[in-house]
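The complex appears here minus one protein chain, its other protein chains still in place.
And now, chain A:
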Amino acid sequence: MTTTSETRTDTSAVPSADADLATYLLRLGDDALVLGQRLCGWITRAPLIEEDLALSNIALDLVGHARTLFTLAGRLDGTGRTEDDFAFTRREREFTNALLTELPNGDFAVTVARQLAHTHYASLLYEALAGCPDPELAAFGARAAKEVAFHRLHADRWVRQLGLGTPESARRMQRGLERVWPYTAELFDEDDVVRRLAATGTVPSPAPLRPEWERRVTEVVTGAGLTVPTPSWQARGGRSGLHTEEFTDLVGELQSVHRQFPGGTW
């Protein structure tokens, strides 16, 4: 006879499709939460009040995406963890966001460059997710794709305004692109988890989205009189929990209140 616990032990030895999907969704959830956390750092510090508003709007959407993705992941991985368990009780090494999303805000141009790279990627990925067989996941993809489409317009518009604005803004925008571009390749990485899920058509693999991403961001960047960087190195590690040194501070801040009140309800 097979008990429930034996089944769980078995599936963790050879990851089940559900466990793989949980891992995959956690990555996307971490991307959204960590980027949202970074954007929160701009609020009350933006160059225009309109941008305090726009960036908080985007951060709010991203936190919303993380909540849905964490909840789904907790249900699939068999642990029953809640959205808050994922956000507030994991350690730095357990987060699997891409390094791009945790890069410090830098000046406004660095943030715009990071937004450009991420929103075009997220937009393509969520559109593809909207076509996946799981109805709940497909519904999430469709909703998130709609929201991210606005984030993309916001990033595109700023790349253009800064690229074609003043010599200083063009210089800063180019520097912002150079700063974040080495971190873009990781977004499209495939590993065994993704390969297994993509093989069964459960979720889209990000790798095939890359040419279209390249085409779209190139159009925006060159349209703004700027150059798409061709970095000589690419950073990786976030997906396997190997983060930047600054990430410790980000997680520490994120979890500080929650951890100060063990057993607290919020």
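As a working rule, a residue touches a chain if its C-beta (ideal position, glycine included) is under 8 Å from a C-beta of that chain, and two chains touch if they have at least 3 such contacts; residues count from 1.
Everything below uses one rule, namely that contacts and distances are computed from a predicted model.
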Chain excluded from display, named as in UniProt, from "GNAT family N-acetyltransferase", "Phenylacetate-CoA oxygenase", "Multiple sugar transport system permease protein" or "Acyl carrier protein": "Phenylacetate-CoA oxygenase"
Kindly state which of the options A:T218, A:S240 or A:S256 is in contact with the chain not pictured. A:S256
Would you mind spotting which of A:R160, A:R196 or A:R210 touches the chain that isn't drawn? A:R160
Could I get the residues of chain A that touch the absent chain, sorted low to high? 33, 37, 40-41, 43-53, 56-57, 59-60, 63-64, 66-67, 70, 83-84, 87-88, 107-108, 160-162, 164-166, 168-169, 172, 253-254, 256-258, 261-266
